[in-house]
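Shown here: the complex without one of its protein chains, the others still in place.
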Amino acid sequence: MVDANTRPAASAKGIVKHFGATAALAGVDFDVMPGEVHALVGENGAGKSTLIRIFAGVHRPDRGTIEVEGRPCQFDGPQAAIAAGIVTIPQELRLVPALGVAENISVGDPPVRRFLGVIPRIDRARMREDARQTLAQLDFAPDLDAPAGSLSFAERQLVMIAKALRRRCRILILDEPTAALEKREIDRLFAVLARMKEQGVAIIYISHRLGEVVALADRCTILRDGRVAAVAQRGAFDAARLARAMTGGFEERASSSGVVQPGTTVLQEPAERPGAICLRAQETLGLAGLLGSGTDRVLARLFGVQPEPGTVAINGVPRRLANPRAAIAAGIGMVPAERSLGLIMNASVRDNIVLPSLGRFIHRGRFDKAGAARAVNELMDVLDIRPRRADTKVSALSGGNQQKVVLAKWLARGVSLLLLDEPTQGIDVAAKAQIHALLRDFARQGSILMNSSDLAELVLMCDAVLAFHHGHVAARIERSDLDESRLHAAIGG
Amino acid sequence: MQRPLRARLAGQAPLLTLILLCAVTALLTDRFLSPFNLTNILVQSSIMAVIAMGMTFVIVGGGFDLSVGSTVALSGCIAAMLMPVGGVALGVLGGVAAGALVGLANGFIIAMLGVNPFITTLGTMVLVRGVVFIITGGAPIGDEGLPPAFIAFGSQRLFGVHYLVWVPVGLLATVTYIMHSTPYGRRVYATGGGREAAYLSGVPVRRVIASTYIWCGALAGLAGVMLAARLQSGQPTAGEFYELTAIAAVVLGGASLHGGEGTPAKSVIGVFIMVVLGNALNLLNVDSYWQRVAVGAVIIAAAAADRLRSR
Amino acid sequence: MQRPLRARLAGQAPLLTLILLCAVTALLTDRFLSPFNLTNILVQSSIMAVIAMGMTFVIVGGGFDLSVGSTVALSGCIAAMLMPVGGVALGVLGGVAAGALVGLANGFIIAMLGVNPFITTLGTMVLVRGVVFIITGGAPIGDEGLPPAFIAFGSQRLFGVHYLVWVPVGLLATVTYIMHSTPYGRRVYATGGGREAAYLSGVPVRRVIASTYIWCGALAGLAGVMLAARLQSGQPTAGEFYELTAIAAVVLGGASLHGGEGTPAKSVIGVFIMVVLGNALNLLNVDSYWQRVAVGAVIIAAAAADRLRSR
Partner (left out) sequence: QGKTVIGVALAQDDNPLYILMLRGIRARTQELGWEVVAVSSNEDKLKQINGVQDLIARGVKGVLISPIDAIGVNAAYNAAAQAKIPIISLARGSSSPNQTLHVAINEKQIGAEIAEWTVKHIGGDGKVAMILGPSGAPAFRNLAEGYTDVMAKHPGIKIVFRTDGALTRERGVKHAEDALAANPDLKAIYNSNDDVALGAMQAVLAANRKGTTLVTGMNGVPPALRAVKEGNLALTVELNAFEWGRLGVDMLDRILKGETVGKQVFIKHRLVDATNVDEVLARVGKN
């Protein structure tokens, strides 16, 4: 437990950080003790990442000071922060795609031997051994030479965690490390964190999964609009209270729960195919499975990204989903797990929203700018995309708003079937609830196939869930039988 | 609210550079603003402006085209070879078609086979130059004289402005419309801005990429025909280094070589920067060796100034 | 386990291309494998190989350098100017230092000011060429005779192999070691392959990027000194189009222009492809116009073959 007399491992005093006119942080005090897990929560854009980027040496504060073990520090880059014992897992997955897994884990400080005491040489054997050992803590054993770019999103997240764990540090910062992870991996991570905590490492933990925060944190700081809204000790907060404190009062209503009428069959894969998917009108079907169970491949094949020979019946019409274009033409839309695949980051909200339906805004042979603008504005209102300016670059939007833009793309297109991959990862509770509501609205007319590592989300949203195990459908659990523990057992976690 | 304003101002760095360049030159020599010299600058810019507009398509789409210089020579020679037998119209058509064909080949190899644009267009640059030498035997075409109407097109004026200048003026309006206001144009931006994301939004990215090279080839072809009119002959050695000048102009205009950014109008501003700079150095009688130093320095300075916008 | 094997085979596309090229030429003319001609090819490749190794640093680091051709001329002329007064050692040192200085300027502007590498090095390419002409007056340096030791270095042999060839041989071993086995070298790969990721991992990316240009400049400087030895004079017009050849060689060797991929050895294979191709066409007395067609076609074909590896 935290001894009140010990010095903070790291602290920030009166931090102010502006980006142009935006005040990301407006005077934040924050500290973390050795052997403490200090959670940092807040809505998207509250300033969490900005604060930890200041600890990590990425940003310099406009005002205020950082202290590490009582000594004031001025970091002029990530290097300096790392040297001071601060290691960060940044929110964006940053690996070098062309380099191997082992090498990625030791980028920055590879193990070195010296010839004759001078000529440095990378010690590859040790590099691989280090990587193997750290990954083993997370029970993950990938091909150490495989390029990082060939790993899935969740696997890359594990590599990022391993990369941070390998460095011996006094302060470990994790910015949404579990966004795409399954419960099994999360449990392993927590076990590792518990061990580090015992060794006296100070841990700053950012997450939008408030359940995790309650389970893990010794202390929790809630940021709102760049200010500390509240600080609470373990036991003084639960998920609902945190959510209220972050947003200033709101509660997610449970699913409409009314028994859904099984509509007509919208999508039917050939029945002889093992694991064939069948989706009906107004149905929300979930896909659940552990890392590598093949749920993401289902979406990839139905959207034509990894096309398969043979046809799929869409509303009774056989179609070959040979590429995304064919899938879109068949009325399918896809929300990928990685937002950079769903959005053109340097383009405006407007351009992104109209992209899949450019052909629809033709008026008398020319592109109907006014019509498109009207449609975009309408959608921005319906989805409450902020700021409400269609010419903002999406790169300047918060994650939740970015996710809404991806949804808006497909609503503008009028698709009847949405494929969702981790639709709310990294999105704050309020935005998540908004997106859930939007999806429920959509499901009144259309159908949804949804892959999520967040089992609670599946339970909340789905009419039925397919549990995947080693690429096969192990079970289909209907709404009436759906709860987290049963789902968890079904996927073999 | 402050950001967009500052961004808008900073986005005009190329224009400001051009204005600064003109102002300084005008102060140093009164000849600069003479009507003769202004016409001069317009005519000198016209051909490169056409090439740069084509290059804008390619660069916005995320590509790169080194073959435009050779294409200029090819289409000029083909136009000059066709005119005596088929008249001006056939010559112009043939020249533009030849350029489009080179673009088609580039586009096919790059978009469909997935070969790197740099190496592909370096290959076609060398190859097409060889073809030009083969079909012309290395000698200029049109020594016996091209049709007078064509020669006139290269030297006469309409409403006081050279025909050669009207071409990019008309094109600029058209090309801006296409890039800005048609679904096709938006697809080009989307493809260059994020190829994967565009693909997942149903954009036929390969076809879009291929099309940008066809545009670039066809416009280089048109530029080649214009150059033939200006040179009153098809010149097999024409167009050397045009590729670098054109790319430099587009980038000076603020386009990103990563794709997704740039406009035809700004590329034309980039062309003006290059042309005015050369003109100013000549008017000021700067030694040709020192001219190189000045051109290099100004290119870098202009690009550095443009960096301010992203700071 | 199937992937690495296929990948390894496909990764050798450049080498296979080279072998194929040699085999075909050897079948067509028995002169190709004559000792005289093989020496010939080695000597002809030596200078470009040195440049390509420098370019490998820059391209692996995610950059681009168009200024190497001008740098070659600059350092050759400076070496030739210094030798009569300070001896061979000072000349060589001066030449390499001049190259490194150009690289430093490039690196500073690109890494520290954040200007686009294409436009920056296009600028220095033009600027440095101007400087060369200014310091030489446009005339070759050293026609009155360079030190005999230097001339010998450009034409004599050691253990039956030209001195000029020993330079890239020694360099290749060193540079491969540096890029492959030192922390610095891995930082270059990391920076080119994912700049943000490298930055957040504590790699000083700006300094790394700047350093790649210094390597490139210094090695281009060394190549310039070698060329001066070979031409027995400093030639202000030397090195034109070297930049495109060097980049083409590196890319033919399988490096990606997006950075993070490529090795010095493969770049040298790329150089051999270019040199052997030119040599073969000359030996076969292919018409020089058709040579261009063949060079263009082979470059594209080799690059297309290399694409297999990523299929």
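Think of it as A, B and C in the order they're written, each chain with its own count starting at 1.
Methods note: contacts are C-beta pairs under 8 Å (C-beta built on N, C-alpha and C of every residue); 3 or more make two chains touch, one makes a residue touch a chain.
Source: prediction; values computed, not measured.
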Left-out chain, listing which of the shown chains it touches: B, C
Touching residue (missing chain; options B:Val24, B:Leu113 or B:Ala139): B:Ala139
Contact with the hidden chain (one of C:Ala23, C:Met112 or C:Ala139): C:Ala139
Residue in contact with the excluded chain [from B:Gln12, B:Asn40 or B:Thr182]: B:Asn40
Chain not shown, touching residues in chain C: 29, 31, 34, 36-37, 40, 43-44, 133, 137-140, 143, 155, 227, 230-233, 235-238, 240, 278-279, 282-285, 287-289, 291
Chain not shown, touching residues in chain B: 29, 31, 34, 36-37, 40, 43-44, 47, 133, 136, 138-140, 142-143, 154-155, 227, 230-233, 235-238, 240-241, 278-279, 282-283, 285, 287-289, 291
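Convention: only the chains that are shown with their structure count from here on.
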Chain centre separation in whole Å, for chain B relative to chain A (CA means): 44
Whole-Å gap between the CA centroids of chain B and chain C: 29
Touching two or more other chains - residues of chain C: 256
Of all residues in chain A, the ones touching two or more other chains: none
Chain B-facing residues of chain C, complex: 66, 109, 113-116, 118-120, 122-131, 133-134, 138, 244, 247-248, 251-252, 256-257, 288-297, 299-300, 303-304, 307, 310
Touching residues (chain side chain B, partner chain A) in the complex: 1-3, 6, 181-183, 186-187, 189-190, 193-194, 196-204, 260-261
Residues of chain A that touch chain C when the two form their complex: 56, 58, 77-79, 82-83, 88, 90, 92, 94-99, 103-104, 107-110, 112, 120-122, 145, 163
